[in-house]
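Structure first, then comments.
Of the protein chains in this complex, all but one are displayed in their positions.
The block that comes next holds chain A.
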Amino acid sequence: MPTRFVQRPLRRAVLLAALFPASAMASQGDVTAEQVVGHYADLAHANFDDALGAARTLDERIDALLDNPSQETLQAARDAWRQARIPYMQTEVFRFGNPVVDNWEGQLNAWPLDEGMIDYVKSDDYHHELGNAGATANIIANQSIQVGGKKVDVSELTPELLAGLNEIGGSEANVASGYHAIEFLLWGQDLNGFDAGHGNRPASDFMSGEDCTHGNCERRGHYLEAASQLLINDLEWMVAQWAPQKKDNYRQTLLARSPQEGLRRMLFGMGSLSLGELAGERMKVALVANSVEDEHDCFSDNTHNSHYFNGQGIHNIYTGRYERLDGSTLEGPALADLLTSQNAELAATLSERLDASMQQLGEIKNAAEADESPMYFDMMIAPGNEKGAELVNSAIASLVKQTGTIEKAAGALGVDSLQPDDAGHKF
(Lines give C-alpha, C1' and ligand atoms only; values in the text may rest on other atoms or scores of the structure.)
Protein backbone atom coordinates (compact mmCIF):
# COMPACT_ATOMS: atom_id res chain seq x y z
CA MET A 1 0.00 0.00 0.00
CA PRO A 2 1.42 3.28 -1.10
CA THR A 3 2.28 5.40 1.88
CA ARG A 4 4.56 7.32 -0.39
CA PHE A 5 1.66 8.60 -2.40
CA VAL A 6 0.21 10.51 0.50
CA GLN A 7 -1.10 13.85 -0.66
CA ARG A 8 -0.03 17.13 0.83
CA PRO A 9 -2.14 18.30 3.77
CA LEU A 10 -5.67 19.20 2.85
CA ARG A 11 -6.61 22.80 2.42
CA ARG A 12 -9.01 22.60 5.33
CA ALA A 13 -6.21 21.54 7.61
CA VAL A 14 -4.17 24.52 6.57
CA LEU A 15 -7.11 26.79 7.39
CA LEU A 16 -7.52 25.23 10.81
CA ALA A 17 -3.91 25.84 11.56
CA ALA A 18 -4.21 29.44 10.44
CA LEU A 19 -7.10 29.94 12.82
CA PHE A 20 -5.13 28.57 15.74
CA PRO A 21 -4.37 31.43 18.12
CA ALA A 22 -0.67 31.86 18.74
CA SER A 23 -1.18 31.99 22.50
CA ALA A 24 -2.83 28.58 22.52
CA MET A 25 0.10 27.17 20.61
CA ALA A 26 2.50 28.57 23.15
CA SER A 27 0.67 26.98 26.04
CA GLN A 28 0.59 23.64 24.22
CA GLY A 29 4.35 23.89 24.20
CA ASP A 30 4.32 23.33 27.94
CA VAL A 31 3.62 19.65 27.40
CA THR A 32 6.85 17.69 27.45
CA ALA A 33 7.66 14.43 25.73
CA GLU A 34 8.26 12.94 29.17
CA GLN A 35 4.73 13.80 30.28
CA VAL A 36 3.27 12.42 27.08
CA VAL A 37 5.07 9.10 27.49
CA GLY A 38 4.03 8.97 31.15
CA HIS A 39 0.40 9.45 30.19
CA TYR A 40 0.78 6.79 27.50
CA ALA A 41 1.70 4.33 30.25
CA ASP A 42 -1.39 5.47 32.18
CA LEU A 43 -3.54 4.84 29.11
CA ALA A 44 -2.07 1.37 28.74
CA HIS A 45 -2.68 0.58 32.38
CA ALA A 46 -6.32 1.71 32.27
CA ASN A 47 -6.96 -0.06 28.99
CA PHE A 48 -5.49 -3.41 30.07
CA ASP A 49 -7.29 -3.04 33.39
CA ASP A 50 -10.60 -2.72 31.52
CA ALA A 51 -9.69 -5.74 29.39
CA LEU A 52 -9.09 -7.68 32.61
CA GLY A 53 -12.36 -6.56 34.17
CA ALA A 54 -14.29 -7.56 31.06
CA ALA A 55 -12.50 -10.93 30.98
CA ARG A 56 -13.59 -11.54 34.59
CA THR A 57 -17.19 -10.82 33.66
CA LEU A 58 -16.83 -13.22 30.76
CA ASP A 59 -15.47 -15.83 33.15
CA GLU A 60 -18.51 -15.44 35.43
CA ARG A 61 -20.85 -15.85 32.47
CA ILE A 62 -18.94 -18.93 31.36
CA ASP A 63 -19.38 -20.39 34.86
CA ALA A 64 -23.10 -19.67 34.63
CA LEU A 65 -23.27 -21.33 31.22
CA LEU A 66 -21.52 -24.44 32.46
CA ASP A 67 -23.64 -24.59 35.64
CA ASN A 68 -26.83 -24.35 33.64
CA PRO A 69 -26.36 -24.66 29.89
CA SER A 70 -29.21 -22.97 28.02
CA GLN A 71 -29.68 -20.68 25.06
CA GLU A 72 -29.94 -17.77 27.54
CA THR A 73 -26.74 -18.51 29.44
CA LEU A 74 -24.91 -19.15 26.17
CA GLN A 75 -26.15 -15.85 24.79
CA ALA A 76 -25.06 -14.05 27.96
CA ALA A 77 -21.57 -15.52 27.63
CA ARG A 78 -21.41 -14.50 23.97
CA ASP A 79 -22.45 -10.95 24.87
CA ALA A 80 -19.72 -10.84 27.49
CA TRP A 81 -17.17 -12.02 24.94
CA ARG A 82 -18.16 -9.24 22.55
CA GLN A 83 -17.92 -6.74 25.40
CA ALA A 84 -14.47 -8.07 26.33
CA ARG A 85 -13.24 -7.39 22.81
CA ILE A 86 -13.98 -3.66 23.10
CA PRO A 87 -11.15 -2.83 25.51
CA TYR A 88 -8.84 -5.58 24.26
CA MET A 89 -8.87 -4.44 20.63
CA GLN A 90 -7.98 -0.93 21.80
CA THR A 91 -4.91 -2.32 23.59
CA GLU A 92 -3.47 -3.70 20.38
CA VAL A 93 -1.90 -0.32 19.60
CA PHE A 94 0.46 -1.04 22.53
CA ARG A 95 1.52 -4.29 20.96
CA PHE A 96 3.89 -3.19 18.24
CA GLY A 97 6.73 -1.19 19.69
CA ASN A 98 6.47 -2.59 23.21
CA PRO A 99 8.21 -5.99 23.26
CA VAL A 100 6.52 -6.87 26.54
CA VAL A 101 3.15 -6.82 24.80
CA ASP A 102 4.22 -8.26 21.48
CA ASN A 103 5.91 -11.29 23.01
CA TRP A 104 2.87 -11.93 25.17
CA GLU A 105 -0.10 -11.36 22.89
CA GLY A 106 0.09 -14.56 20.85
CA GLN A 107 -1.32 -16.54 23.74
CA LEU A 108 -4.34 -14.19 23.82
CA ASN A 109 -5.15 -13.21 20.27
CA ALA A 110 -3.33 -15.53 17.85
CA TRP A 111 -5.23 -15.84 14.60
CA PRO A 112 -6.14 -17.40 12.19
CA LEU A 113 -6.42 -20.73 13.98
CA ASP A 114 -6.99 -24.30 12.90
CA GLU A 115 -9.93 -24.90 15.21
CA GLY A 116 -9.98 -28.64 14.50
CA MET A 117 -7.11 -28.90 16.94
CA ILE A 118 -9.52 -27.89 19.72
CA ASP A 119 -12.88 -29.51 18.99
CA TYR A 120 -15.04 -31.17 16.37
CA VAL A 121 -15.38 -29.53 12.95
CA LYS A 122 -17.43 -30.30 9.89
CA SER A 123 -14.91 -32.18 7.84
CA ASP A 124 -16.05 -31.07 4.39
CA ASP A 125 -16.19 -27.40 5.38
CA TYR A 126 -12.95 -27.05 7.32
CA HIS A 127 -9.91 -25.53 5.67
CA HIS A 128 -6.80 -25.75 7.76
CA GLU A 129 -3.24 -24.78 7.10
CA LEU A 130 -1.58 -27.07 4.57
CA GLY A 131 0.93 -29.37 6.21
CA ASN A 132 -0.28 -28.69 9.76
CA ALA A 133 -0.11 -32.01 11.59
CA GLY A 134 -2.15 -30.64 14.50
CA ALA A 135 -5.07 -29.33 12.45
CA THR A 136 -7.42 -32.19 13.33
CA ALA A 137 -6.00 -33.24 16.69
CA ASN A 138 -9.30 -32.53 18.53
CA ILE A 139 -8.01 -32.09 22.08
CA ILE A 140 -11.52 -32.17 23.55
CA ALA A 141 -12.28 -35.63 22.15
CA ASN A 142 -8.94 -37.19 23.09
CA GLN A 143 -6.96 -37.98 26.22
CA SER A 144 -3.72 -37.66 24.33
CA ILE A 145 -2.82 -36.15 20.97
CA GLN A 146 -0.06 -36.86 18.53
CA VAL A 147 1.29 -33.92 16.53
CA GLY A 148 4.18 -34.67 14.25
CA GLY A 149 6.53 -36.82 16.28
CA LYS A 150 5.24 -35.51 19.58
CA LYS A 151 2.71 -37.24 21.82
CA VAL A 152 1.09 -35.11 24.52
CA ASP A 153 -1.09 -36.19 27.44
CA VAL A 154 -4.10 -33.85 27.39
CA SER A 155 -6.24 -35.75 29.90
CA GLU A 156 -6.25 -32.86 32.36
CA LEU A 157 -7.25 -29.58 30.74
CA THR A 158 -5.48 -26.86 32.73
CA PRO A 159 -4.52 -23.29 31.80
CA GLU A 160 -0.86 -24.37 31.81
CA LEU A 161 -1.54 -27.26 29.47
CA LEU A 162 -3.32 -25.01 26.96
CA ALA A 163 -0.52 -22.44 27.10
CA GLY A 164 1.99 -25.17 26.33
CA LEU A 165 -0.02 -26.46 23.38
CA ASN A 166 0.15 -23.19 21.45
CA GLU A 167 2.10 -23.61 18.23
CA ILE A 168 2.62 -27.29 18.92
CA GLY A 169 4.32 -28.98 15.99
CA GLY A 170 5.73 -25.60 14.94
CA SER A 171 2.62 -24.27 13.26
CA GLU A 172 1.28 -20.82 14.13
CA ALA A 173 -2.21 -22.04 13.26
CA ASN A 174 -2.19 -24.33 16.29
CA VAL A 175 -3.82 -21.94 18.71
CA ALA A 176 -5.08 -23.56 21.90
CA SER A 177 -5.87 -20.48 24.00
CA GLY A 178 -7.00 -16.88 23.91
CA TYR A 179 -9.98 -14.89 22.69
CA HIS A 180 -10.40 -16.82 19.44
CA ALA A 181 -10.27 -20.25 21.10
CA ILE A 182 -12.98 -19.07 23.50
CA GLU A 183 -14.89 -17.55 20.57
CA PHE A 184 -14.83 -20.91 18.79
CA LEU A 185 -16.11 -22.69 21.88
CA LEU A 186 -18.97 -20.20 22.30
CA TRP A 187 -20.01 -19.96 18.63
CA GLY A 188 -18.59 -22.92 16.73
CA GLN A 189 -17.62 -22.93 13.07
CA ASP A 190 -19.27 -20.37 10.82
CA LEU A 191 -20.58 -22.62 8.05
CA ASN A 192 -22.34 -19.83 6.14
CA GLY A 193 -19.42 -18.74 3.96
CA PHE A 194 -20.21 -15.33 2.47
CA ASP A 195 -23.88 -15.57 3.49
CA ALA A 196 -25.50 -14.08 6.56
CA GLY A 197 -24.99 -15.93 9.82
CA HIS A 198 -22.28 -16.71 12.36
CA GLY A 199 -21.28 -19.94 14.05
CA ASN A 200 -24.21 -21.73 15.60
CA ARG A 201 -22.98 -24.01 18.36
CA PRO A 202 -25.93 -25.28 20.43
CA ALA A 203 -25.97 -24.79 24.20
CA SER A 204 -26.44 -28.55 24.41
CA ASP A 205 -22.75 -28.93 23.52
CA PHE A 206 -22.22 -28.15 27.22
CA MET A 207 -25.02 -30.31 28.67
CA SER A 208 -24.48 -33.51 30.58
CA GLY A 209 -25.64 -37.07 30.11
CA GLU A 210 -28.05 -37.80 27.29
CA ASP A 211 -28.61 -34.12 26.52
CA CYS A 212 -24.98 -33.67 25.48
CA THR A 213 -24.56 -33.06 21.76
CA HIS A 214 -21.40 -33.81 19.75
CA GLY A 215 -19.88 -35.76 22.64
CA ASN A 216 -17.34 -34.88 25.33
CA CYS A 217 -19.46 -32.08 26.78
CA GLU A 218 -17.74 -32.23 30.13
CA ARG A 219 -14.30 -31.91 28.61
CA ARG A 220 -15.56 -29.08 26.39
CA GLY A 221 -16.64 -27.26 29.54
CA HIS A 222 -13.29 -27.89 31.22
CA TYR A 223 -11.52 -26.59 28.16
CA LEU A 224 -13.58 -23.41 28.14
CA GLU A 225 -12.97 -22.86 31.85
CA ALA A 226 -9.23 -23.38 31.47
CA ALA A 227 -9.01 -21.02 28.48
CA SER A 228 -10.97 -18.37 30.35
CA GLN A 229 -8.76 -18.71 33.43
CA LEU A 230 -5.61 -18.44 31.33
CA LEU A 231 -6.93 -15.25 29.72
CA ILE A 232 -7.45 -13.73 33.17
CA ASN A 233 -4.00 -14.83 34.38
CA ASP A 234 -2.38 -13.31 31.31
CA LEU A 235 -4.25 -10.02 31.57
CA GLU A 236 -3.44 -9.74 35.29
CA TRP A 237 0.21 -10.11 34.43
CA MET A 238 -0.02 -7.38 31.79
CA VAL A 239 -1.90 -4.95 34.04
CA ALA A 240 0.91 -5.35 36.57
CA GLN A 241 3.47 -4.55 33.88
CA TRP A 242 1.92 -1.10 33.41
CA ALA A 243 0.94 -0.39 37.01
CA PRO A 244 2.38 2.78 38.58
CA GLN A 245 4.47 2.68 41.73
CA LYS A 246 5.70 -0.82 41.16
CA LYS A 247 9.27 -1.88 40.99
CA ASP A 248 10.73 -3.87 38.16
CA ASN A 249 7.81 -3.72 35.78
CA TYR A 250 7.76 -2.72 32.12
CA ARG A 251 6.42 0.71 32.93
CA GLN A 252 9.58 1.45 34.91
CA THR A 253 11.75 0.17 32.09
CA LEU A 254 9.94 2.32 29.56
CA LEU A 255 9.99 5.48 31.64
CA ALA A 256 13.66 5.01 32.47
CA ARG A 257 14.55 5.25 28.80
CA SER A 258 14.71 8.54 26.94
CA PRO A 259 11.37 10.26 26.24
CA GLN A 260 12.37 10.16 22.60
CA GLU A 261 12.46 6.35 22.73
CA GLY A 262 9.02 6.39 24.34
CA LEU A 263 7.69 8.53 21.49
CA ARG A 264 9.23 6.13 18.99
CA ARG A 265 7.41 3.19 20.55
CA MET A 266 4.13 5.09 20.57
CA LEU A 267 4.40 6.07 16.90
CA PHE A 268 5.68 2.68 15.82
CA GLY A 269 2.70 1.05 17.50
CA MET A 270 0.23 3.41 15.84
CA GLY A 271 1.70 3.02 12.35
CA SER A 272 2.21 -0.73 12.45
CA LEU A 273 -1.30 -1.46 13.63
CA SER A 274 -2.76 1.03 11.18
CA LEU A 275 -1.03 -0.14 8.02
CA GLY A 276 0.44 -3.63 8.08
CA GLU A 277 -1.86 -5.28 10.55
CA LEU A 278 -5.30 -3.68 10.24
CA ALA A 279 -5.34 -2.33 6.68
CA GLY A 280 -3.17 -5.15 5.34
CA GLU A 281 -3.55 -8.47 7.10
CA ARG A 282 -7.02 -8.01 8.51
CA MET A 283 -8.76 -6.18 5.68
CA LYS A 284 -6.95 -6.22 2.35
CA VAL A 285 -5.99 -9.89 2.28
CA ALA A 286 -9.54 -10.94 3.15
CA LEU A 287 -11.01 -8.61 0.54
CA VAL A 288 -8.87 -9.18 -2.54
CA ALA A 289 -8.64 -12.92 -2.00
CA ASN A 290 -12.35 -13.10 -1.09
CA SER A 291 -11.24 -15.24 1.81
CA VAL A 292 -13.50 -15.83 4.82
CA GLU A 293 -10.61 -17.79 6.33
CA ASP A 294 -8.89 -14.44 6.73
CA GLU A 295 -11.74 -12.83 8.62
CA HIS A 296 -10.60 -11.77 12.07
CA ASP A 297 -13.51 -12.73 14.35
CA CYS A 298 -14.80 -15.37 11.97
CA PHE A 299 -16.82 -17.52 14.40
CA SER A 300 -18.83 -14.68 15.95
CA ASP A 301 -18.95 -12.25 13.00
CA ASN A 302 -17.78 -9.54 15.37
CA THR A 303 -15.06 -8.43 12.93
CA HIS A 304 -16.56 -4.99 12.32
CA ASN A 305 -16.18 -4.20 16.01
CA SER A 306 -12.67 -5.58 16.21
CA HIS A 307 -11.60 -3.34 13.34
CA TYR A 308 -13.42 -0.34 14.75
CA PHE A 309 -11.83 -0.63 18.19
CA ASN A 310 -8.37 -1.22 16.69
CA GLY A 311 -8.85 2.16 15.00
CA GLN A 312 -10.10 3.67 18.25
CA GLY A 313 -6.95 2.48 20.00
CA ILE A 314 -4.77 4.37 17.52
CA HIS A 315 -6.96 7.43 17.97
CA ASN A 316 -6.63 7.20 21.78
CA ILE A 317 -2.84 7.39 21.68
CA TYR A 318 -2.90 10.57 19.63
CA THR A 319 -5.57 12.39 21.62
CA GLY A 320 -4.47 11.07 24.99
CA ARG A 321 -8.12 10.26 25.70
CA TYR A 322 -9.49 6.85 26.59
CA GLU A 323 -13.11 6.21 27.35
CA ARG A 324 -13.22 3.53 30.00
CA LEU A 325 -15.76 0.75 30.16
CA ASP A 326 -17.44 2.39 33.16
CA GLY A 327 -18.10 5.48 31.03
CA SER A 328 -15.45 7.67 32.66
CA THR A 329 -12.77 9.31 30.55
CA LEU A 330 -9.04 9.28 31.12
CA GLU A 331 -7.31 12.35 29.74
CA GLY A 332 -3.85 13.81 29.94
CA PRO A 333 -0.82 15.17 28.10
CA ALA A 334 -1.26 13.97 24.54
CA LEU A 335 0.88 13.32 21.53
CA ALA A 336 -1.44 15.78 19.77
CA ASP A 337 -0.40 18.56 22.17
CA LEU A 338 3.25 17.84 21.63
CA LEU A 339 2.92 17.74 17.86
CA THR A 340 0.88 20.96 17.87
CA SER A 341 3.73 22.74 19.61
CA GLN A 342 6.12 21.56 16.89
CA ASN A 343 3.93 21.84 13.83
CA ALA A 344 0.33 22.90 14.32
CA GLU A 345 -0.59 22.36 10.69
CA LEU A 346 0.63 18.79 10.69
CA ALA A 347 -1.07 18.17 14.04
CA ALA A 348 -4.39 19.33 12.61
CA THR A 349 -3.91 17.17 9.53
CA LEU A 350 -3.17 14.07 11.58
CA SER A 351 -6.17 14.73 13.76
CA GLU A 352 -8.34 15.01 10.67
CA ARG A 353 -6.91 11.81 9.17
CA LEU A 354 -7.52 9.85 12.35
CA ASP A 355 -11.09 11.13 12.49
CA ALA A 356 -11.60 10.20 8.85
CA SER A 357 -10.46 6.63 9.55
CA MET A 358 -12.85 6.36 12.47
CA GLN A 359 -15.58 7.62 10.20
CA GLN A 360 -14.80 4.90 7.62
CA LEU A 361 -14.49 2.14 10.20
CA GLY A 362 -17.75 3.44 11.63
CA GLU A 363 -19.42 2.96 8.25
CA ILE A 364 -18.38 -0.71 8.30
CA LYS A 365 -19.70 -1.03 11.84
CA ASN A 366 -22.98 0.65 10.90
CA ALA A 367 -23.48 -1.58 7.88
CA ALA A 368 -22.95 -4.66 10.05
CA GLU A 369 -25.25 -3.42 12.79
CA ALA A 370 -28.04 -2.09 10.56
CA ASP A 371 -31.54 -3.10 11.63
CA GLU A 372 -32.53 -3.94 8.09
CA SER A 373 -30.44 -6.33 5.99
CA PRO A 374 -27.19 -5.94 7.94
CA MET A 375 -24.01 -6.60 6.00
CA TYR A 376 -21.33 -8.29 8.07
CA PHE A 377 -17.65 -8.23 7.20
CA ASP A 378 -17.72 -11.74 5.74
CA MET A 379 -20.51 -10.60 3.41
CA MET A 380 -18.63 -7.44 2.42
CA ILE A 381 -15.72 -9.49 1.10
CA ALA A 382 -17.86 -11.75 -1.09
CA PRO A 383 -16.94 -11.79 -4.81
CA GLY A 384 -19.00 -9.23 -6.69
CA ASN A 385 -20.24 -7.32 -3.64
CA GLU A 386 -19.37 -3.86 -4.91
CA LYS A 387 -20.88 -1.98 -2.02
CA GLY A 388 -19.05 -4.15 0.48
CA ALA A 389 -15.75 -3.83 -1.36
CA GLU A 390 -16.17 -0.07 -1.45
CA LEU A 391 -16.75 0.09 2.30
CA VAL A 392 -13.66 -1.98 3.02
CA ASN A 393 -11.52 -0.25 0.41
CA SER A 394 -12.44 3.19 1.71
CA ALA A 395 -11.39 2.19 5.20
CA ILE A 396 -8.11 0.75 3.89
CA ALA A 397 -7.39 3.93 1.91
CA SER A 398 -8.09 6.03 4.96
CA LEU A 399 -5.76 3.95 7.13
CA VAL A 400 -3.02 4.14 4.51
CA LYS A 401 -3.30 7.93 4.40
CA GLN A 402 -3.31 8.16 8.16
CA THR A 403 -0.13 6.08 8.33
CA GLY A 404 1.63 8.42 5.91
CA THR A 405 0.78 11.30 8.22
CA ILE A 406 1.95 9.35 11.27
CA GLU A 407 5.31 8.97 9.51
CA LYS A 408 5.43 12.71 8.96
CA ALA A 409 4.51 13.33 12.58
CA ALA A 410 7.37 11.08 13.63
CA GLY A 411 9.72 13.17 11.53
CA ALA A 412 8.41 16.40 13.06
CA LEU A 413 8.92 15.02 16.55
CA GLY A 414 12.49 14.04 15.79
CA VAL A 415 11.79 10.31 15.70
CA ASP A 416 13.90 9.34 12.72
CA SER A 417 13.89 5.57 12.99
CA LEU A 418 10.62 3.70 12.90
CA GLN A 419 12.18 0.33 13.46
CA PRO A 420 11.04 -2.14 16.04
CA ASP A 421 13.04 -2.35 19.19
CA ASP A 422 15.18 -5.44 18.98
CA ALA A 423 15.87 -5.45 22.71
CA GLY A 424 19.53 -5.99 22.00
CA HIS A 425 18.94 -9.15 19.99
CA LYS A 426 20.53 -9.25 16.59
CA PHE A 427 19.16 -11.47 13.92
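Note that contacts are C-beta pairs under 8 Å (C-beta built on N, C-alpha and C of every residue); 3 or more make two chains touch, one makes a residue touch a chain; residues count from 1.
Assume contacts and distances are computed from a predicted model.
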Hidden chain of the complex, named as in its UniProt record, picked from "Carbon-monoxide dehydrogenase medium subunit", "Imelysin-like domain-containing protein", "(2Fe-2S)-binding protein" or "ABC transporter permease subunit": "Imelysin-like domain-containing protein"
Identified contact with the non-displayed chain, of A:Ala173, A:Met207 or A:Ile314: A:Ala173
Contact partner of the left-out chain, one of A:Ser70, A:Asn233, A:Asn366 or A:Ser394: A:Asn233
Residue touching the undisplayed chain, where the options are A:Ala141, A:Cys212, A:Ala240 or A:Val288: A:Val288
Contact footprint on chain A, counting only the chain that is left out: 1-5, 96, 99, 102-104, 106-107, 110-112, 127-132, 148, 160, 163-164, 166-167, 169-173, 233-234, 237, 271-272, 274-277, 279-282, 284, 288-291, 293, 383-384, 400, 403, 406-407, 410-411, 416-420, 422-423, 425, 427
